[in-house]
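Here it is: the structure, laid out below.
Missing here is one protein chain; the remaining ones are kept as they sit in the complex.
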Amino acid sequence: MTKKWLLLLIMVLTLALFAFGCAESGEPATEGQGGEEQAGEESTGEETSGGVIEIGVLAPTTGSEAYYGNDMVQSYQMAIDEINEAGGVLGNTLELFVEDDACDAAQAATAASKIISAEPDFVVGGYCSGATIPALQQFYDAGLIMLVSCANSTNITDLALEQTFMINSPGTHAVQTLSALLSSLGVTKVATIHQGDDYTKNLSDICEAQLPEAGFEIVAVEVMEKGAADVSAIVTAIRNAGAEFVYWCGYHADGSNVIKQLRQGGYEGYICCGDGSASPELITACGPDGEGVYVTSPPNVELAEGGEEYIAKYTDLYGTGPGAYSTLCYDTIYVLKEAIETAGSTDYEAVRDAIQNIEYQGLSGLIKFAENRELAVSNFIVMQIEDGAFKLIEP
Amino acid sequence: MLSAGEVILQQLMNGLILGSFYALIALGYSMVYGIIKLLNFAHGDIYMTGAFVGFFVFGILAGTVGSSWGGVILAMLAAMCVCGLLGFLIQLLAYRPLFDAPRLSLLITAIGVSLILYNTVMIITNGEYMFFQHSIPAGGLTFGNVTITWVQLVLLAITAVLMLVLSWFIGTTIWGKAMRAISLDKPTCRLMGINVNKIIGLTFFIGSALAAVAGVMSCVYYGSLHYFMGYMMGIKAFTAAVIGGIGSIPGAMLGGLLLGLLEAAGTQALGSSWKDVFAFSLLIIMLIFKPTGLLGKTEIERM
Partner (left out) sequence: MEHNENIKLQNIEVTANTAAAEEAAVEEPTVIQRKGIAGAWDNFVEGMYRLVETTKGKILVFGILLIAVGTMPLWASSYVLQVAWNAMFYMLLAIGCNIIVGYCGMCDLGYAAKFAVGAYTSAILVKTFGWNFWLTLPVVIIFAIIAACIMGGPVVRLRSDYLAIVTLGFGEIVRIVARNLEITGSASGISGIPRPYLFGVQLTKIWMWFFVFIILVIIFVIASNRLKNSRFGRALEYIREDEDAAEAMGVDVARYKLWAFIMGTVFGALAGAFYAMQMAAISPNSFQFLQSANILLAVVLGGMGKVPGVMAGAAFFAIFPEVFRDIGEYRMLIFGIALVIVMIFRPQGLWPERRR
């Protein structure tokens, strides 16, 4: 009997607490919900000058992508220091609040809620698409404007969140560029290799969808598990399929291994890498096998105007050169700065509209958004490895 | 385009190479399992550690010994010693206190050790990939469109020699006999005056040294190394050990080679996105019909 009573007691207590929670915390919650606008308006009153504009950063500072995550944070920090030294934005100084998503969906959700709890004014970051997507939903729910610096899966566009902008060109742009390259080389039979995660598989899927329309044939789609070293069986399968052109959709770290094994396995056709492999490390790691390899790349800082200055400053500050996405992150902060200045405040609506209509010429090219909040103009370029360095190619 | 015969020959070669990696690592799993019934989850990370030790030693030696086979062999020996000791120490500090505890606790400890190794290397390398640059001449034997490089041949030779030595060691030496005896009946061995703890330590030493060989070989063959390279390799090698019959030494070798060949066949026939499904499905089907693995013995065991 006592057991039953106890059960009943627990149930009643829980329900009571539930009702209590609904009634009581309903208010602060709705406050939080409208808070974006309210807080925004309130803060504009106070923050016209001398205040702090806090920017949350979601980046994988630990885990397999830690190298890129830390590079992102350093690039943001560099931009922010520059802006603060020059007097800040509308008299306010910028400040970063970094949280680690470890490139993992569950950790990203926790990191996002930690960022939201810290009540920043804006959020930037996002490297791994798979980890970024659950966090985006949370930022949307919390009414925080999010600028996605690196992740460029079209799944982010498909979410259609009105405050989420992608600074990096999506995969569809990469494949347009690839298509131009294929035409200029005069090949038709293409094989893709991806790594089974959101970003690389997405790129490969876009190839499968777009290239046949442009008159090319996809003869093989293969997957190399991240960190699984052996691709020799894949190489043989690709050769057997008669591919003339291999598009590596994965990251540079495994890319060098793939290129080497393709060459060792007797593949003699063209090789091209996606933007995940656009890193100088690809050249050093590939050695002689890398000669002649193409890369569809986000704007390369070495080839950009004012790029040398940027590299020198970055290297001076952090001791290593900037990574492939560094300028995108750097520009992200400047886009935000310009939008806040155009809006004249940190008000949610005003800044969102300002970003939507922005035209900013950054180190990574022209940043201007289409209706779906992707970049309106592709920023992709084609490079080729020649004598141990990247050379710009006009396809 | 390759002819059907060439494809088969090339895929056989690919499978054998991959299989020899699996086999070397599976041996460590199998030996340890045979003797203390532990699925040593840290074993894949020992393979990874071996690769890094080899990488750093090679970097130091490259100036004096040169960056060709000489340097590689020395790096391999160094990695074998370091990883052997590491395996021994892990066994001493983390596993020995738990030999009489529930077996799942031991398994969790192994996962903990794996986390420690994995994260230590991650912190040391800053999460970045390392690239192993050697000057071993390229080229090899060519049959029509099929090329077998010298590196591949040397790797196969090293694997074959190590397996023969290990078979001899387990089969004829007094320590090998003690190992086999312990895996049959630990308490009785103790009564017979066998220093059980010493033999267990030796098993860990040998298993870890073999994993280190595989690690350095993968540096040479694949050219890149990273802190999570042991994860997938560990799972696959574990699978290989079970296919062969866990606890059986020839079984581990056979299982490793077989898994490598299966994966190559799966990639060719079904595409690489289904190759793991293919391999794991065959594993499960095989276990239904032959639950002890190919060369495993039926035994009565208790959790």
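Letters A and B name the chains as they come in the text, with residue numbers starting at 1 for each one.
Just so it is clear, a residue touches a chain if its C-beta (ideal position, glycine included) is under 8 Å from a C-beta of that chain, and two chains touch if they have at least 3 such contacts.
Here the structure is a predicted model, which means the values were calculated and not measured.
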Q: Identify the residue among B:70, B:112 or B:137 that touches the chain left out of the display.
A: B:112
**Q.** Option touching the unshown chain, where A:114, A:189 or A:368 are the choices
**A.** A:114
(Q) Touch as defined at the start, partner being the missing chain; which of B:68, B:142 or B:281 qualifies? (A) B:281
Q: For the chain that's not shown, point to the residue among A:81, A:95, A:141 or A:359 touching it.
A: A:141
Q) Which chain B residues touch the hidden chain? A) 33, 37, 39, 41, 94, 97-98, 101-109, 111-116, 118-120, 122-123, 127, 235, 238-239, 242, 246, 273-274, 276-277, 280-281, 283-284, 287-288, 291-293, 300-303
(Q) Need a quick check: the contact residues on chain A for the chain that isn't drawn. (A) 2, 6-7, 9-11, 13-14, 17-18, 20-22, 24-25, 29, 32-33, 61-62, 66, 100, 104-106, 109-110, 113-114, 116-118, 129-130, 133-134, 137, 141, 153, 155, 158-160, 194, 196-198, 200-202, 205
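Following the convention adopted for this analysis, only the chains that are shown with their structure count from here on.
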Q: Quick one: report the Å distance separating chain A from chain B, using the average Cα coordinate of each chain.
A: 37
Q: Write out the stretch or stretches of chain B touching chain A in their complex.
A: 1-2, 7, 10-11, 13-15, 17-18, 21, 122, 126-129, 131, 133, 138, 145-147, 149, 218, 221-224, 226, 228-229, 231-233, 263-264, 267-268, 271-273, 275-276
Q. For chain A, which residues are in contact with chain B within the complex?
A. 62-67, 196, 220-230, 232-237, 239-240, 242, 253-254, 256-257, 260-261, 264-266, 281, 284-285, 287
